[in-house]
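Note that one protein chain of the assembly has been removed; the remaining protein chains are unaltered in position.
After this line comes chain A, so read on.
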Amino acid sequence: MLTYLRRRILSSAIPLLVVVLGVFFLARLTGDPANLYLPLSATQKMREAFSAQHGFDDPLLVQFGDYLAQLAHLDFGESLRTAQPAAEAVLRAFPATLQLAGVTLLLAVAGAVVVGSLAAYRPNSPADRIASFLSSTAASTPDFWFAIMGVLVFAVTLDWLPTSGTVGSAAWVLPVATLLIRPFGVLVQVVRGAMVTALSEPYIKVARSKGAGERRVIFKHALRNAGAPTLTVAGDLAVGLINGAVVVETIFGWPGIGKLMIDSILQRDFAVLQAAVLLTALTIFALNLLIDVCYVLLDPRVRQGAMA
C-alpha cells in the first residue's frame, strides 16, 4: 500500500510540471500588465522601469527558470495588485471553495444514495420512472442557466434569497443548488444502475434466505457493492466541482479560488493565478489519491492488486 502511494506521488510530478509550465506561458499571452497598471500617458521609460521592477524584461525562458527556482523554495511570488505574497491570497480564498464544494458533494452523494437506492429497489415502478426522469433532467441542466434563473426568480422577483455574498445560510442556497443539480442528477443515475445490478446478484437472494430484512439487504449487502462505480463518478464530479466553482463563484460573488483566478486573469496578476492553479491541481491530485484509497477500503478484491 505504502509503495503504491509512493509510486503514485512520484508519477504525479510530471503532470504537475506540465500544469505549471502551461499556466506560466498561457498567462503571459493575456497581455502586458504594464498596460493595466500604468496610466495611459505613461512614457516608454516608465513602462521599461515597471517591467524591470517585476522582472518582465527578461526573456520568457529566464523568467520561467526564475519562477521554478522560487517554487523550489516554496516562494510563489508577489501579487501585482496588492504586493502581498501570492500564497497568502490563495490560501485565504481556498477555504471558501472547499466549503462550497464539500457541502455540495456531501448533499449530492447522500441524496443520490437514497433516491438511487429507492429507484433501484423496484425497477420500472412509478417511483423509479419519476426518479429517472428528474435525474436526467437535472443531469442535463446547464449550471450557468440555472444560476441566472435562480437569481432572477428567488433573488430578484421573490426576494427570498440574496443575489450574492456569503453572509447567512440563505446565501448558500443558490450557489450550492447550482453546483448540486448536475452532480446530483448524474449520481442518482449511477447509484440506481449500480444498485439494480447489485440487487440482482445471487448474494442478495442468499441474504434474504438467511432472513435478512429489506433494510439490511439494501444498505448492507447491495450498497457496498454499488460503492465502487459510485465512488468513481463522485470523484470525477468532485474534481468538476472545484473547477466548476469558477462559474458559480463568479456569478454569486463567492470569494473562493475560482473567483480569485478570474480576477487574477483580468488583472494580469500572474503570480496569484499561477499559485491558484497549482493549488487546484494539487487538490485534484490529492482527491484522486483519496479515491484510490477508498477503492481499496471498499473492495477486498482490489486490495490484493494494490498490495502487489
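Here is the rule we go by: contacts are C-beta pairs under 8 Å (C-beta built on N, C-alpha and C of every residue); 3 or more make two chains touch, one makes a residue touch a chain; residues count from 1.
Note that in this section contacts and distances are computed from a predicted model.
K.L.:
Between "Phosphoribosylformylglycinamidine synthase subunit PurQ", "ABC transporter ATP-binding protein", "Peroxidase-related enzyme" or "histidine kinase", which matches the UniProt record of the unshown chain?
P.N.:
"ABC transporter ATP-binding protein"
K.L.:
Just name the one of A:L17, A:L60, A:A170 or A:V206 that touches the chain not displayed here.
P.N.:
Result: among the candidates, A:V206 touches the missing chain.
K.L.:
Touching the left-out chain: which of A:D32, A:D57 or A:D299?
P.N.:
For the chain that is not drawn, the touching residue is A:D299.
K.L.:
Please identify, in ascending order, the residues of chain A that touch the omitted chain?
P.N.:
Spelled out for chain A, the touching residues are 122, 201-203, 205-213, 216, 221, 224-225, 227, 298-301.
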